[in-house]
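As you look at this complex, bear in mind that one protein chain is not there, while each of the others sits in place.
== subunit A ==
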């Protein structure tokens, strides 16, 4: 299939092969991760490639002997972005022995969060879920482990400051009308007061296949910078409609959900558009090269080869790299890997960058975001090219927003 991705049906079918095949004979310990994600509804734009990267990385680790003899098994199921199905899938996977869960769905993660914490199972929420779960004192078993949406907005704003200045400038934030779309509001408000810029929000209805009225208004607002905060097909519509309204591609800055597929949909006009990234894209990274050599080349990959190295694939790889590192640290001293040991392992992660695939993260008992670093990259017509260094922007301000939000949890 030209430029396609592994379809979710084949992926789910291959899951059985992963469980009984790659894991091979029963080892000293089999560590199970529940990758219970949305293959059929809202997150379909990312799940296929993301999950493919996750499965391929776990295969790589197993091919390389696991960690201390322990191998990894992925339990992959479709939740359809429905909390009810997610809860059912969680309970089944928990019975099967899974100790870490990635739902890649904000509503499903939210629905299971309390139960998972009560069960002392780890939930990772990279690039989705509650940003305030970064506060490990309130959410001890939840690990965003990458830049939250607040940290992403801060990173983009800092990039604007460095490249064109902020004082007296205008930023238009064009977003899908959902809690996710409204997420950057508080941090932009705080930053606008600190950096003396003006910003205005322009919402559009979900899923975003028609945004003309929002962009007509944006054009008349005459912004210096534009931030787009959506996902899936709506992102391509945003970029197209922005350009059709005279916004230059160089003015457009996106949340993390803008990838190669969106660039293909927009076409050559996409050149110059920028986005936040939490992991590097491309093949030129040691982990990706080893996956290529030991998993893809022998035909053990879990999806289309064309996806290997693209943005969402690499994001998936990075999530499992961090999770496996946490398991390795948790198993130090011969500890049995359960939810508690895994949590302890996460909180021992210091300066880990997945061999350069992502910014170095340090996770502590209080900071489950891992520092919130990232960078900005630009579409050059063929690929994403970094235009800033890995770093965390306005970390104190972001932390303040996290703690403020977390303080309301359960009240």
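FYI, a contact is a pair of C-beta atoms (placed from the backbone, for glycine too) under 8 Å apart; a residue touches a chain by one contact, two chains touch by 3 or more; residues count from 1.
Just so it is clear, contacts and distances are computed from a predicted model.
Peer 1: Tell me the UniProt name of the left-out chain, picking from "GntR family transcriptional regulator", "ATP synthase epsilon chain", "Amino acid/amide ABC transporter membrane protein 1, HAAT family" or "Acyl-CoA/acyl-ACP dehydrogenase".
Peer 2: The correct option from "GntR family transcriptional regulator", "ATP synthase epsilon chain", "Amino acid/amide ABC transporter membrane protein 1, HAAT family" or "Acyl-CoA/acyl-ACP dehydrogenase" is "Amino acid/amide ABC transporter membrane protein 1, HAAT family", the UniProt name of the unshown chain.
Peer 1: Which of these, A:84, A:137, A:194 or A:213, touches the one chain of the complex that we don't see?
Peer 2: A:213
Peer 1: Looking at the whole complex, which of A:115, A:269 or A:292 touches the chain that is not displayed?
Peer 2: With A:115, A:269 or A:292 as choices, the missing chain is touched by A:269.
Peer 1: Looking at A:192, A:245, A:338 or A:362, which makes contact with the chain not pictured?
Peer 2: Residue touching the absent chain, from the options given: A:245.
Peer 1: Determine which one of A:261, A:281, A:388 or A:405 touches the chain that has been left out.
Peer 2: A:261
Peer 1: Out of A:232, A:359 or A:372, which is the one that touches the chain we can't see?
Peer 2: Of all options in A:232, A:359 or A:372, contact with the hidden chain holds for A:232.
Peer 1: State which residues belonging to subunit A touch the missing partner chain.
Peer 2: Touching the missing chain: residues 1-9, 39-41, 44-49, 177, 200-210, 212-214, 216-217, 219-220, 232-234, 236-237, 240-241, 243-246, 261-262, 264-265, 267, 269.
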